[in-house]
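Can you read through this structure? Questions will come right after.
A single protein chain has been omitted from the complex, and every remaining protein chain is retained in its original position.
Moving on, here comes chain A:
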Amino acid sequence: MTALGTTVDSAVTPVLRARGLTKNFTLRGGLFGRRRTLNAVDDVDLDLFAGQVTAIIGESGSGKSTVARLLAQLQRPTAGSIELDGAPVSVRGNKELRRYVARVQLILQDPFASFNPVHTMGYQLRRAVRIHSPELTPHQVEERVGQVLAEVNLTPARQYVDRYPHELSGGQRQRLSIARALTASPSVILADEPVSMLDVSIRLGVLNLLARLAAERNIALLYITHDIASARYFAEVAAVMYAGELVEGGSAEEITQHPTHPYTRLLISAAPDPDRPAASGPLRDAGAPPNLADPPTGCRFHPRCPFVMDKCRTTPPPVFPTGQAHWSRCWLHETPAGTARLAATPLNDPDPAVAGPAVQAPAPTGAQHTQTSQASPTLPSDGKKGLRS
């Protein structure tokens, strides 16, 4: 497996690359309480390529927003590295931060909260322009503001610059956040749930705008979302995040149509979908995501997994390739029998434990080893679960 997808040559360096990204938060339990560590993001590898939309899909608390904040340098990773255009990034001090954020811009989820309510939109945009281009004259700043507003289809500019945030609609404000990001001419945009607070009829327009900018300006776009269906339409490459880890990755279409991780399958069967065959049974799920201060041993999904095996309880699964440009962190894929068992079980089977071929014909141990060693060389050498194109 040399590349995910076919659009970009595998020799191309990603614009932004993260390896082993880990973030622990320390919780203080009162004056004499024990300090506990919350492992919000664990060993995440990520490659963002120019002109390509990459999605991270996850529920609240999965750590997906923390990944965005780590990449934006708003938080310092506990471990792991970030490379921008192949050069390691270490941001210390405001000057370096400015240089970095000129390339990597973050768009926040809540368009109502991400603008200062006491300043006009014009003030906030002009400020953003001045930070990135302090040499511009006031007239040029004004011109630049007009340009970025035109880029996000907010014209005429004068209709927006004199307004306060509360005077604009959610869709307009989210466009203004995008405009603010564009003042820097970034090569990476990290969009953290950019449309989840917008009305359904507005979302498409904002997503289209982001997609067009990524394509036209060759921006690498990270689209963080809880909506797996929107990732299918909007992203080329996607990864699913659960309890701080990326558990499955591949082309967005592959992941949504042929999910190979039990958690992805759960997400898909839970998502609203009027096209779903009426025959599909009730959702089979007990439990909720784990407490990250005390994550389960082995696979973090095992307490909820209908396919759970003994190994899952003790050993965290490595990454297994599950198809062309598709990988999954699930022990089932250690053997072809396991993969077949997963594939043979309907998405929402009431009790997969008694179904599937694996129960009847467990693979001999020897065969397992052969399979594993065959699988290994196909993994990307530099990152076991890298999202590559």
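Throughout what follows, contacts are C-beta pairs under 8 Å (C-beta built on N, C-alpha and C of every residue); 3 or more make two chains touch, one makes a residue touch a chain; residues count from 1.
The criterion applied here is as follows: contacts and distances are computed from a predicted model.
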Name per UniProt, for the chain absent here [options: "Peptide ABC transporter ATP-binding protein", "Biotin-dependent carboxyltransferase family protein", "Malonate decarboxylase, beta subunit" or "NADH-ubiquinone oxidoreductase subunit 4L"]: "Peptide ABC transporter ATP-binding protein"
Residue in contact with the excluded chain [from A:Leu27, A:Ala215 or A:Ala343]: A:Ala215
Contacting the left-out chain in the complete assembly, out of A:Leu204, A:Met309 or A:Ala340: A:Leu204
Interface with the undisplayed chain - residues on chain A: 7, 53, 59-60, 72, 74, 94, 97-98, 100-102, 105-106, 108-110, 113-120, 127-128, 131, 152-155, 158-159, 162-164, 166-167, 169-172, 175, 177, 180, 184, 199-205, 207-209, 211-212, 215, 226-230, 232-236, 252-253, 256-257, 266-276, 282-283, 285, 288
